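All protein chains of the complex are present and in place, except for one that has been dropped.
Let's look at subunit A:
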Amino acid sequence: MYGVVHFTTGSLNMPIDKSDPNPNQSKASKFRWGELEEDDNLDFLLPPKEVIGTDENGIKKVIEYKFNDEGNKVKITTTTRVRKLAKARLNRRAVERRNWEKFGDAVHEDVGSRLTMVSTEEIILERPRAPGMKAEEIKVPGDSLAQLSKGGAVLMVCRTCGKKGDHWTSKCPYKDLAAPVETFVDKPVASEASVAASGSGKGAYVPPSMRAGAERTAGSDMRRRNDENSVRVTNLSEDTREPDLLELFRPFGAVTRVYVAMDQKTGTSRGFGFVNFVNREDAQRAINKLNGYGYDNLILRVEWATPRAN
């Protein structure tokens, strides 16, 4: 490894023969006292190996110095994390079994085989959440807030599928969902059944989520219900943006989505927007309090987004 050619010996029992003219590369042979000395000479140019012991996080660092192929000094830092596995108090036979020889396909197992590895992710036993509070929903206000905080950038919201930032309503790839949204608003069960029945009656393909007896995922239910708790705000000033609406409506309750209609050409507000609440009661209170409220020298009009009969 040091750019020195080592002479090889066939087996460790052969007599040392320095006059062997066979210049094959091989691992350092301990019997070659000539080479041994050279090793030492080079070695003490290198600083000694350091071991920074296991600290309270279980991190252990080993710093070694070597010469690489070009003869340059190289510092190698190996950081390992020592984890204590569950303590196994094994009985005597189990301890014996630990020393059994490998057999079958495991015989030729090299150390580098990646058959067994510890997962890089920490997996937890996820407790089920109370119904109506699924993990996705909790993240949604966080998402919309994050997007809004990007400086009032235009929030592309598609009204059909509710996906943010991806496409506008007219470009929605799920255009066919438009019908179910409305039917859900009025009579969810009846329309679902009729859609499914008519679909299958015609022999058309009915996706499993719309078949009779299919359970709707709570996630999409939540989205629909949120659209039912949608409040329309009109007579907004030109400068009003999503963060402003959010700040204005947040005191009334959890807000899942805010949207301000923007004029693409001028970048100003078109004067109206929508706010979706998690709870209907919060939306109702917001309407009661903010309708007629003076905001940025205009009187706001706040009402339900679609006329609510119930």
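Simple rule for what comes next: a contact is a pair of C-beta atoms (placed from the backbone, for glycine too) under 8 Å apart; a residue touches a chain by one contact, two chains touch by 3 or more; residues count from 1.
As a convention for this text, contacts and distances are computed from a predicted model.
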Inset, instruction - Determine which name in "Integrator complex subunit 11", "E1 ubiquitin-activating enzyme", "Protein YIPF" or "Eukaryotic translation initiation factor 3 subunit I" the UniProt entry assigns to the undisplayed chain of the complex. - result: "Eukaryotic translation initiation factor 3 subunit I"
Inset, instruction - May I ask which residue of A:Leu45, A:Met117 or A:Ala204 touches the chain that does not appear here? - result: A:Met117
Legend entry - Selected from A:Ala94, A:Ala261 or A:Ile299 as touching the chain missing from the view: A:Ala94
Legend entry - Contact set of subunit A toward the excluded chain (per top definition): 83, 85-86, 88, 90-91, 93-94, 97-98, 100, 102-107, 109, 114-119, 121-128, 207-209, 215
